[in-house]
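The other protein chains are all here in position, but one chain of the complex has been omitted.
Labels for the chains are A, B and C, by order of writing; each one numbers its residues from 1.
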């Protein structure tokens, strides 16, 4: 169970809603994934433009919590403004803080992320910052009182998976709030890996929406997250350099 | 569906039976894993010693196919002798050829493996050789007529996962018989990865039997294999070095 | 040539002075390494205690610049205090800002590192902050006016080498001040790799002082850094998945 502030979720998969080939495919992928949290860029939603098609309209909002993000913000102030827009819609009380500090790598700005998180906490938001895998930065965010930490596995949309599992593990071990690995997941093995390290959830978008068959990939991710979480709980074997027979050497058949 | 010679299986997980903490745990893990193929070292089974406890007796052999292996063999002749012992039990027509050529790394001997496979094919066995990830060796084995190729991901019992995914991918791409990744799997992410590369199955033992909770790990592996297979079919995104936003940049909220 | 503020150096190796088995071994390693910059923890130096042995006394300070670090500091204020102690000795005008934010991983605190760097710049120091590989944090530090950026390759003393070469490459590409890869180097290949990515220098300590033969390792590192730098300048080949013959296929010998 994933618990963020007063919300509880059975699913550990947070699904982004960008770049699906069609609303229909998106809808099916969402359903198949079992997700209970949908994320989207506020700037991209026509929340206030009723004349335009809107994915949110297609959803049964009793089944999903919305996690709008502040993508597009380059400063804390912009992030706060976007967050307030989202809240004003009455659709959500959670906000993913996303303040990008580098247009090339799309990596987050630690200073503005800290500042935006602090401001939004003061405004009473449930705050989930997207952050780099900087271990002490994650601790700082937690000390501010954020409700979950969302470190990136690798650059947004890169599909490179977990480049630095050691840092993610440090973040997970030190955190008393949920850690949701966000960004960079490319395939089911990556989602499983994040969960095996003890993450509380995984946020995905491009890995599903950009797959050849997004609906099938949504199911693959659902299973991978369950597999990884069970693997974490089950306690994996230690790595060794040298082989070790799975069969005892006593009791051998003799000729 | 995994098809080996005339056998067909729904499950893509082949489970080894060594080193479980107890018969009871083993039995539960087997059931939970959904496996339809159980592997075991012939030398370790008291097939012909009725006075001793025997895991096979506990099994409903209408539900599982047995895949005995020739572990302990250092030459083709020994492997053939062990295979014949197994067949004489009347319990199985498949044999996993396992001829270890290095006591330290437990890596297989390519020459004896080729020779044993050839001899066993001539005797009418269904032959599944455990082999290194040598790409041309795998092709050679296939040319002999083996019924599946079982390349190792890393040394037996090491839990190091897929050290050389490139070689595994070459083997999978060139093979017209099933490729079952065998040995070295440490955690669910590894099993998922093998399947994402297009493997037809994964053979596991220590990763499950050596986990703190083998039954839970068996379930994790079952799900990971399904996830990886679905991920393969769904067609993953390409890796990129640079970030790419999942949200289109048009239609932004303007202040 | 490495240029930091008004200092110029032929060597690209910065050598730490901690944990050598003896002053004599340290002295030889320093000489063999060709380094021109020696780093040390101010807290560890008996700069003001003339009665005690002091490595610095053994050095010809016309040959080496000193780069004291603020190890032991947990806040910007402590770092500034330590830096001032170092400057008061009259031995140095550079300071490596090191503010650790996690006792377990020894990873740096981004907030206090930024703050300490800003304070020290205001005091006229030549400031070289040790930082994580957070890409935007590195940019922020550069914007403050620091004289070099020192991202860690992996945790101090871990010897794990470059865990995230992608982030290091982003930092190097965006920087107009020197980037010196610091912490985590384990062996010559790691030092070469950092330089191949385009780093301007490498800071080492444990990899040399903790080697079985520190003097020989010092020479190995010197050569590795030259090799990596030349490799960067020479422009390496692109990686491919598939083999490509180094011999043209025309003009073949015919039978």
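In this section, a contact is a pair of C-beta atoms (placed from the backbone, for glycine too) under 8 Å apart; a residue touches a chain by one contact, two chains touch by 3 or more.
Remember, predicted model here, so these are calculated numbers, not experimental data.
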Worksheet, complete the sentence: Only one of C:67, C:82 or C:99 touches the unshown chain, namely C:82
Response to the item:
Given B:101, B:198 or B:235, the correct residue touching the omitted chain is B:101
Fill in: chain C, residues in touch with the chain not shown (by the definition above)
16, 18-19, 40-46, 71-72, 81-82, 85, 104-107, 155-160, 186-193, 196, 205-207, 209-214, 216-217, 219-224, 226-228, 230-231, 233-248, 251-253, 255
Practice prompt. Could I get the residues of chain B that touch the absent chain, sorted low to high?
Written response: 101-102, 104-105, 107-111, 114, 132, 134-137, 139-140, 154-155, 160, 163-164, 166-167, 170, 174
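Just so it is clear, only the chains that are shown with their structure count from here on.
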Item to complete: Average the C-alpha coordinates of each chain, average all protein C-alpha coordinates together, and give the chain whose average is closest to the overall one.
Response: A
Worksheet item: Interface overlap for chain A and chain C, more than half of numbers shared or less than half: same or different?
Response: same
Discussion item. With centres defined as the mean C-alpha position, give me the chain B-chain C separation in Å.
Written reply: 45
Fill in: Distance from the mean Cα position of chain C to that of chain A, given in whole angstrom
34
Worksheet item: Which parts of chain C, given as residue numbers and ranges, touch two or more other chains?
Response: 166
